[in-house]
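My questions will all concern the structure given below.
Removed from the display is one protein chain of the complex; every other protein chain stays in position.
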Amino acid sequence: MAPLNPADTAAQRPFLRAARGRCGGLIGLMLFLAGSALPAAPEPRIELAATRDYGYVMGDLIEHTLTVRVPESFALETGFLPRPGALDEWLDVRSADWTSERGNGDARYRIRLVYQVFKGVRGPEKARVPALPLRFTGPSTLEANAPEWEFTLMPLISPQLPDEAVAIRDALSPEPIATAPHWHRVWIYLAGSLALAGWLISQRLGWSRRARPFARAYRELKKLLHGPVSPETYRSAVKLLHRALDETAGGTLFAGQVERFCESRPAFTEIREELVGFFTLSQRLFFTAPEAPAPADYPIARLESLCRRCAAMERRVP
Amino acid sequence: MILPDPKPATGYDKDQLLADWRERALGFEREIGKAVIGLDRAIRRITQAIFARGHVMLEGDVGVGKTTLLRAVARGLGGAYERIEGTIDLMPNDLVYHTYLNEQGKPQIDPGPILKHGELLSVFFFNEVNRARPQVHSLLLRVMAERSLTAFNREYVFPYLQVFADRNRVEKEETFEIPSAARDRFLMELHIETPKDPELQRALMFDPRFHDVDRLIEAVRPGILPYRDIPDLARIIQTQIQASDALQRYALNLWEATRKPENYGVKLDGVDTAQLILAGASPRGMSMMLRAARVSAWLDGRTHLIPEDLQAVFVETTAHRVFFTPVYELRRGFLIGELMDGILRQVSAP
Partner (left out) sequence: MGQMMSRLRSPAWTWAILAVLWAGIAYESYALYRASRDNRLIAAPAGIEIGDSTALELIFAKAYDTARNGDRQEALRLYGTLLHRGDERFRARVRYNLGTLYLRDAAELWNAKGVLEYVRVNTLVASAKENLREALRLQPDHWNARYNLEYAYRITPPPKEKPKADFQGSKGSVFATLPSTPGGGP
């Protein structure tokens, strides 16, 4: 609008004067309309990125990433994207996928296209990936084209080699069927079932038979007797033997149950008297005369020998 | 035999006293055993309850000798004996007084079964207690707990009272389950069962001696245990029988095991033990168990408690104080025995 300003430089004046004379008002009106009344059609901005545009050979994959920016009110018509399959005689589309993000009034699409080249050439040649039409729906339909893309294609077979001299690559020979995965699984199953069977057997036989509570009690008793013998250690020793008896009986064993215990475990019958003596001692020690000094007729060595004999009985049980 | 005041610990030999009374107690058991056969275990428990001054709930089938047993016990104890049948229309007042028209046609009020004998009442037998209404239960609760009753504007005290209740487990209609607070006041719950021994069963069927209950009861020598002296003696027993540290630990473990059996490795078939218990035994229950256990030790002639004393009374004094979660409460009859056995098997001593 500046040239129409009456206060213009003198150099422009002759021309202006001529224009103003005939249709100055009309031009002014047109410029005004063009500038303000017609909205600018939204123009998608498309950027194409590819790894390189040279050195491709037969069968290579070409990866294109299109970054498209449109106003937020538009959405990509994904049905319009090419479907995997042959695009033309020598170019396949292998995949076309896309992601989108929105913000700042824009919608940004990243469209990833993978092509595969099937063009046979005799020498280096230029080839062209055709323009890709894109369509957006929104307040109106928007169409745009991703640009064409040129690249250099190289031959695999030396151009100097005449056709007759080219050796066709041989067919693939059959492969033996792989047995390794089967062996692998067999070993895994075998190991699993062996472990499980072992566990089952251990459950069946019961721990008590193998754990040998008296043997363990004897070991702990030995450890206990390393230090000085006080009334406290004496009590601990008696308790150790009690726990071993409980474990062997599968429940708490009290004086009144010694008879039945020996009946169900004949190996222990020959030390029944000794066991009864032990229970008498325990009763005196813990309940009937807790304050009395340790009994002289039952030195700790006797406890130890009882425990050793019990451990021996325990081993004799199959 | 009249006991001196128990407070001064001189003037008599406590050990000798306990030994004399032990002989009497065993004699009492023998006398009762003449009247009822095959119930030795129940007789022993009742003797323990008498000397522990606790009330006893009897449970069992019809006609297994519960009433005969109690009549024999009452005769052996001496003192006044009263019994009442629980019915659905029995009201608390019926226990306290009864009104009637006398010969002159005038209304008259007499004391009811509880008050009739005053403080001399020694055995009160409540038959079929679960047929009575909860109001009656609550009256009974007070009589049992405090051995006293307020009536006719004064308080009646029954220092020698021992309550026996009997619960019929055959019928379920028109019965009122006894609330847990009332059950907790019983020292023991005894299960009376038909003797398993075929010899005894045959004797019960064919021996004419067992056909006439009144003659049987009369055979029991009356008043072998002078009931007036028992409260004092019971106190002496409780102070004279000692519990060692190890035994106290054992008792505490038993108690804990009724609350958290899973911590003691108690396992029941098809039961998640951690979900089983709603409430374990109460502190009162455990003190009652210890009282009964002390009597048990005394009857065995010992001055110290041993684990076997606790085991002897554990089931009868504790089982009725353990409550299961509703899922398992329906199977209580089976589970409670298993649980008690499991606890006794798993809790070790010393």
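Every chain is named by a letter (A and B) in the order it is written, and numbering of its residues begins at 1.
Everything below uses one rule, namely that contacts are C-beta pairs under 8 Å (C-beta built on N, C-alpha and C of every residue); 3 or more make two chains touch, one makes a residue touch a chain.
Quick caveat, the model's predicted, so the values are computed rather than measured.
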One chain isn't shown here. Among A:Arg52, A:Arg83 or A:Arg169, which residue touches it?
A:Arg169
Sole touch to the unshown chain from A:Pro155, A:Gly277 or A:Pro290: residue A:Pro155
Chain A residues touching the chain left out here are 57-61, 89, 92, 94, 116, 118-122, 155-157, 163-164, 166, 168-179, 182-183, 185-186, 189-190, 192-193, 196-197, 199-200, 203
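Everything that follows uses one rule, which is that only the chains that are shown with their structure count from here on.
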In whole angstrom, how far does the Cα centroid of chain A sit from the Cα centroid of chain B?
68
Contacts from chain A onto chain B in the complex sit at residues 235, 238-239, 242-243, 246, 251-252, 254-256, 282-283, 285-290
Contact footprint of chain A on chain B as seen in their complex
244-247, 302-308, 311, 344-350
